[in-house]
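Note that one protein chain of the assembly has been removed; the remaining protein chains are unaltered in position.
What follows is chain A.
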Amino acid sequence: MHLRRRLVDRITGSWMVLSLITILLLPIIIGAGLYYKSIPILEEHSLWQLITSSEWSPHKGNFGFWPYISSTLYVTLIAFVLSAPFCLFAAIHLTEYASKRFVRIIHPVIDILAGLPSVIYGVWGILVIVPFISKHLGPLFGEKTTGYSILSGGIVLGIMCIPYMLNMLIEFFRTVPKGTREASLSLGATYWESIKHVVIRHSRPGIVSAFGLSFAKAIGETIAVMMVVGNRILVTANPFDAGYPLPALIANNYGEMLSIPMYDAALMFAALLLLVIILVINLGFRYLIHKTQKL
């Protein structure tokens, strides 16, 4: 009996470890698979050339990923700039100022936003954001644009990031102990001063990681951005121009993989690039969290 119990204990214990190892190995397996599939293109072109060249004509064997990489980063940057401040202030209001009843109402709203399929954001972007940019915002800046642009992609993506970012921020602000806040108030600090110096300071690693995770998630968003971004191979600094992010490249051209030589390797390389970009961003934010935690 004793033996049996120990055995069961062992087995259940090792199952858990095995599951954990599998999960930890997943990114490595995915990365290795993508690398294996993109070997043909890496053998024919140098990595540097693939990343920095802007020439894209698969039929002629030219694969330059720079327009895709720059579009990806540009769209994500706009999304981040547009959503991060709003989320931060909204989260402060919800945790510090708002009444309990209001919070109870607002939570389902955030959850609904998080649960909407991305294609709905895409359609909404085409119906609202694209015409708004082409008719109002573009002319305001003296730009003739169809509205299908990096800016539209950034706006749609920014809105899609909000629920995740907001939820995480709210959670972090809630973990700030009541005592520290009260201590600050009792020292004569105003309410806003305590928020600024105590609450925000205390949850700084949390804020950084909320931004980081939303940022990394945003980069991979495909359908909604693809529907409004214009899908033009272009390196540009003008947000009213169209762009072509990496996920859209993969989704749009998955069908042509079979008929053009090297195309499958190129698309797998695109996926690998995306993985690496997200990895680098994650590591960067990890480092930032590490730094802020020390403060």
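Keep this in mind: contacts are C-beta pairs under 8 Å (C-beta built on N, C-alpha and C of every residue); 3 or more make two chains touch, one makes a residue touch a chain; residues count from 1.
Rule of thumb we're sticking to: contacts and distances are computed from a predicted model.
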| item | value |
| --- | --- |
| Candidate names "Substrate-binding domain-containing protein", "Peptidase C69", "Oxidoreductase" or "Phosphocarrier protein HPr"; UniProt protein name, chain not shown | "Substrate-binding domain-containing protein" |
| Residue among A:Y36, A:F141, A:Y254 or A:Y287 touching the omitted chain | A:Y254 |
| Listed residues A:P40, A:P58 or A:G220, member touching the removed chain | A:P58 |
| Among A:T146, A:T236 or A:N282, the residue in touch with the chain that has been omitted | A:T146 |
| Chain A, residues in touch with the chain not shown (by the definition above) | 56-59, 126, 131, 134, 144, 146, 148, 226-227, 230-232, 242, 244, 248, 251-261 |
